[in-house]
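Only one protein chain is missing from this complex, and each of the others stays in its spot.
And now, chain A:
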Amino acid sequence: MSSVAKQLKYLNRISFTTKEAQILINPSKYAGIKLTFQAQNHNGHMGARKFWRQYLPTLQFYNPGLKIDVVRIDNKDTKRAGVPCILEIVSKEDKVLDQIDMKNKKDDTIMNDLLQRLDFEPIPEESLIKV
């Protein structure tokens, strides 16, 4: 990354401009989330990848204790469509509490789905960090 302005924009995207993901996930309830999807875009896996790039950094930034796993399965064969594309919400006891199917969904739809199933509080405006 070259210019300072570009870098500031990038840092602020993590901490300030991505509004939907600025939440504090109830740490007593959840241990982490686990994403499994395909490394390639075909057969509807693009949204999952975009969700990872777009929202997960902010989610991790405001929930430093949350364990976020991303498993990407390599599958170059476009005819093989059986690769799972799921988001799992994992509890403290290592149990899968909830599961979201991310296939053929856009990144913002996945974020909304996740928000509906999680117990969270939005981060108050004054404690947001702006670089």
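Just so we're on the same page, a contact is a pair of C-beta atoms (placed from the backbone, for glycine too) under 8 Å apart; a residue touches a chain by one contact, two chains touch by 3 or more; residues count from 1.
Note that contacts and distances are computed from a predicted model.
Asks: Name the absent chain by its UniProt protein name; which of "Elongator complex protein 4", "Large ribosomal subunit protein uL1m", "DNA topoisomerase (ATP-hydrolyzing)" or "N-terminal acetyltransferase B complex auxiliary subunit" is it?
Replies: In UniProt, the chain that is not shown appears as "Large ribosomal subunit protein uL1m".
Asks: Which of A:68, A:81, A:97 or A:118 sits in contact with the chain that's absent?
Replies: Going through A:68, A:81, A:97 or A:118 one by one, A:68 is the residue touching the chain not shown.
Asks: Specify the residue from the set A:15, A:75 or A:109 that touches the hidden chain.
Replies: Checking the options A:15, A:75 or A:109, the one contacting the hidden chain is A:15.
Asks: On chain A, what residues meet the omitted chain?
Replies: 1, 4, 7-8, 10-11, 14-15, 35, 52, 56-61, 64, 68-70, 129, 131
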